[in-house]
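For this depiction, one protein chain was excluded, whereas all remaining protein chains were kept in their positions.
Lettered A and B in written order, each chain numbered from 1.
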Amino acid sequence: MKTVRITGLFIFCLLFQRPLLRAQTDSTGIYLRYILDGSDSLCGVGISRLVALRPTEAFPLLRAINDMRLYRLNGQPVTPQSDEPTAIDSGKVLLLSLLPPYQLVNDDHGHPATTGSSGLTEVKISRGNRLLLTPVLPLLNLFSTTPQKRILAYSQLQQNQQIDQLPYLQAALAQETDAEALRTGKDIYYSLQLQHAQHAATARAYIDSIVMNWSDNAATMLRTYAHNGTLGKDLNAYTAQQAVALETRYDRLQKIQNFFSGLSLGSILILIALGLSIVYGLAGIINMAHGEFLMIGAYTTYVVQCIFGNIFHSHSDWAFFISLPVSFVVAGLLGLLLERLVIRHLYSKPLESLLATWGVSLILIQAARSIFGDLTAVKTPTVLSGGWQILPHLVLPYNRIFIITLTTGVVALTYGMLYRTRLGMQIRAVTQNRQMSACLGIETRRVAAVTFFIGSGLAGIAGCAMTLIGNVVPDMGQTYIVDSFLVVVTGGVGKLAGTIVAGLGIGFLTKLFESFFQAVYGKVFILLFIMLFMQYKPKGLFPDKGRLAED
Amino acid sequence: MKKKDLIYYIIFLLVFAVILPLGHVAGLVSTNTISLWGRYFCFAIAALGIDLIWGYTGILSMCQAFFFCLGSYGIAMHMLLKTTAANGATVPDFMVWNKIETLPLAWIPFQSSGLTLVLCLVVPALFAFLIGYVLFRSRIKGVYMAIITQALALAMWLLFLRNETKLGGTNGLTDFKTLLGFRLADTGTKMALYGLSLAVLCGAYFLCNRMVHSKFGKVLLAIRDSESRISYAAYNVNDYKLAVFVVAALLAAVAGMLYVPQTGIITPGRMDVKASVEMVMWVALGGRGNLKGAVIGALLVNYLYSICTSLFPDSWLYILGFFFVITVLFFDKGLVGVVDMAWQKWTAYKLRRAAIS
């Protein structure tokens, strides 16, 4: 049985490679000349002949006609690679040939030709002639230059369910380059074949192909077939079984995906809460403006990118990676300024500091709004766009992976700073007993200032990282500040380990609740959970013990 | 002390119970202004509650705006149902847009005005009781309390934003026409609501004043100063905290109930995290631990807000933020504290002058 299936698959694969008929190509060339060189009526004849014959290799050409993007270079039909009109005007867009379909074209000097090349002329086709294309319009998009449009076109084919369109689908798939589009296309191809399969063995081969290909709606498709299939009970049972297997696999992958989202959310929370926790532990300051340092970090990233773009005219990824340390320093320095102006009067007065820093945060938000306007976005560096596709339905976005790595690095550095350096020892000493540390000759004010610098700087780094996953807006800090305070409270104040565990825990729980309920209810449940947790451990995960700790 | 209080009261009543209404009758003060001050009185009532819980008891609750909105939404639901019934519809417009055909269960009691009044008080009180019971029982205080109540405000705000809660989502509830049969658009109704708000403010002030000057108030101060000491003196601190938390929530709810008919709209924006902190700031600016301060702070900040937003709209947040910082840093006792200090300096100066001559 198995061999039959594999053979079926093999034959099937051959179908894609089927050479196109030579004679057809010749006639296509003739009609092409009609279109490029002939009068309006001759051009009409050419188009209508092509529409009637539907040679697959002519589809890119027909599409270019329909989109009014047909150009001529050295007597050959060409089309710009990009869809954007402004990009075309800039003269820097590469040109693709239309016959043979979609290959780079060289100009007279042997360089790749662009829309700026000399000798490029637009071929105007009258509206009447373009209307001749109507019967093949759904098929044209199969040969679009953008994968999204192709995916859409594939899906439309499925709705029509016409077996006579199969050859075009085949031809399109033969030159498909995008992985996702290929999966969608193949899926539709198999399902069309499955619908029209006459024998149980063939059907089974297609079912296996569908399972192998594993597109988004594979499971639903199989379920429907299991329900409506006419080729025997056995086959239907087999289909149903495959559908269930697919769904289980999909669920498992979803869990991994959720786990990963939780990890990345937790990382962000840790990154923000780290600075908060250290500062609160050391100075008894609840810094409500901490979120605004995040915002400052994000805007620093934006400004660095603008500087790179406008002054050095460079769009390289370096802009982002350079802005990481720059964000740290800028946010840190502003934090230091805040410490000098406001915070130093409020040591060990958490509630007062909470209110005063809230005022500061209002000022900072409004300042950002005045300077930058309401919405700006930072371009994600190309290295970090896209994702790591482990399995068909398991993609780990690079930007999230980067954030997790960044957090790990920052946590390790902070840990090293706190437990391996002299400064860290002083910070821990002041955290435990301010007066005693002062008596031992530690300049508590200086230590506090440095800590504040580091804490704010960490928020700045977090802000820089946040530009990877969202827009830069003046009040972006507010979104995360309450959550990160919850992390601090749950983890226990001034406890690095507590912050990490609580950050990850709240990250995971949020994603877990979100997968059961909607996002908002997830938040409510998190809060209820934390309140219950505080019943049990009011001082956080890792409380101090002893008599002194109880006041 | 007593004499100075009296001066405050006389000035307050003179301005708001005599001059403003007379000005309106004489055509010098617009109905809008009157209605505006009516709303500020509501804020002042809520501020009294915050002063009780924060100024006197030392518990920073950052979810008072939520209680305020519970009261507001209750009345708003009632008014909306009346308006809907008057239009001959079964469910309010926004539900029609959200394809809800039958009135949700939670809305049904709000068809009756009596039940609405009861629920507007009972629901916030119950919420406060539950939240307070859980938090105080586990001895959550200080910053932890502030952060958890803030998170609570955030969660509730998110909940009210959703359409699934069937409370109008982001757009909130609006388009009310009548309250207890009176048309809201009428000047008479507006004046009556202004008067009612003023009366409730005075009543609430009187009750709170009695409360803080009784032994109960002294226990509250003692809890603020040294919670452990007062519990070793055999006071059940949690009961007291819970009581004052519920009272503060009730004051906020009453304020919310009076507020809605005067603005004609209530949205979740009234209960976001910012709203609660701002309420606390009114009290801080006016002078915490001082009921007069709470009232003055609420009235003044909101008055300033309406002036600033019309004169220089972009700078309001700068001004507010600046006041926040300055007050916390340098004027611990708020405006009333500053005035008191100036008064003391002046009397001392007068005494010295008298001694010299």
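Miscellaneous remarks
In this text, a residue touches a chain if its C-beta (ideal position, glycine included) is under 8 Å from a C-beta of that chain, and two chains touch if they have at least 3 such contacts.
In this text, contacts and distances are computed from a predicted model.
UniProt lists the omitted chain of the complex under the protein name "Urea transport system ATP-binding protein" (options: "Urea transport system ATP-binding protein", "NADH-quinone oxidoreductase subunit N", "Protein-disulfide reductase DsbD family protein" or "FeS cluster assembly protein SufD"). Contact with the omitted chain, checked across B:Tyr240, B:Tyr259, B:Trp282 or B:Trp316, is made by B:Tyr240.
Across the entire complex, the residue among B:Leu173, B:Ile230 or B:Val325 in touch with the chain not shown is B:Ile230.
Chain B residues in contact with the hidden partner, per the touch definition given at the top, are 211, 214-216, 218-219, 221-222, 224-226, 228-237, 239-240, 243, 289.
One rule holds for everything that comes next: only the chains that are shown with their structure count from here on.
Taken together, the chain B residues at the contact with chain A in this complex read 60, 134-135, 137-140, 142-144, 146-148, 150-152, 154-156, 158-159, 161-162, 164, 228, 273-274, 277, 280-281, 284, 314-315, 317-318, 320-325, 328-329. Within the complex, the chain A residues that touch chain B are 280, 286, 342, 345-346, 350-356, 358-363, 365-367, 370, 478, 482-483, 485-486, 488-489, 518, 520-521, 523-524, 526-527, 530-531, 534-536, 538, 551.
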